[in-house]
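Yeah, one chain of the complex is gone here, protein chain that is, but the others are all in their spots.
Chain IDs A and B follow the sequence of writing; residue 1 opens each chain.
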């Protein structure tokens, strides 16, 4: 079975992190997926998807590291938001995760995170499941 | 349906970016894929695949950020191209993207980009589709 779905997310700051785990697992349950793979894909060049803990202190540390690597007010040829494109190109817009027993196979601390790098904005995350 | 294909790309500089979007979408159309997932995989340890805009200014900013993180002439144990291996290990050789209506599900500005980090060279990108 191949299933294409999408969810929306609204960020509230220029640099932000949103935890999408519950929304995605709810969708998997609603659609009755038992096992397979779920591909998550954000259709933007200034956001990205990653996986880590739900912890605001950590999110702040993560964004600080990114903006040391690619400063928001750096000297770039691409104006005015190259930092966001660069970080998105490094972390990338895709993540593919096993699904088993109707939900994503996550370790105790793993959460699916949207990185907003040029917000606040409305963002779209495509969800594709190949499974049974 | 499982489909294994490959495309070739030739880079022209030591550090280079190539936009492969049209080649990949043309292949999907030629093969009559309607929907599913496409996995793109470059079989090299000094190149990588990512997604962002087709903009030469941005590509220059991106390569500058990478070579600040891992300088081409840095002090490494692995000679002579550790910078290329390091950046490839961070960005990685894979990206997996939804396919719908016969093409990759891309946002307005998203393009599939090959990062050349130790060129010029001939590069191979494997294309695997699981779909209908």
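Keep in mind that, in the parts below, a residue touches a chain if its C-beta (ideal position, glycine included) is under 8 Å from a C-beta of that chain, and two chains touch if they have at least 3 such contacts.
Just so it is clear, the structure is predicted and the values come from calculations on it, not from any experiment.
> Taking the entire complex into account, which one of A:32, A:80 or A:98 touches the absent chain?
Within the whole complex, the residue contacting the unshown chain is A:98.
> Write the list of chain A residues that the hidden chain touches.
35-37, 50-53, 55, 57-58, 60-62, 65, 68-69, 90-92, 95-98, 100, 105-107, 109-110, 113, 130-132
> Name every residue on chain B in touch with the hidden partner chain.
Per the touch rule, chain B residues meeting the hidden chain are 2, 4, 37, 39, 41, 43-45, 69-70, 76-78, 82, 85-86, 88-90, 92-94, 96, 124, 126, 128, 130.
Everything that follows uses one rule, which is that only the chains that are shown with their structure count from here on.
> Mind checking the centre-to-centre distance between chain A and chain B? Centres are C-alpha means, answer in whole Å.
Taking the mean C-alpha position of each chain, the two centres sit 20 Å apart.
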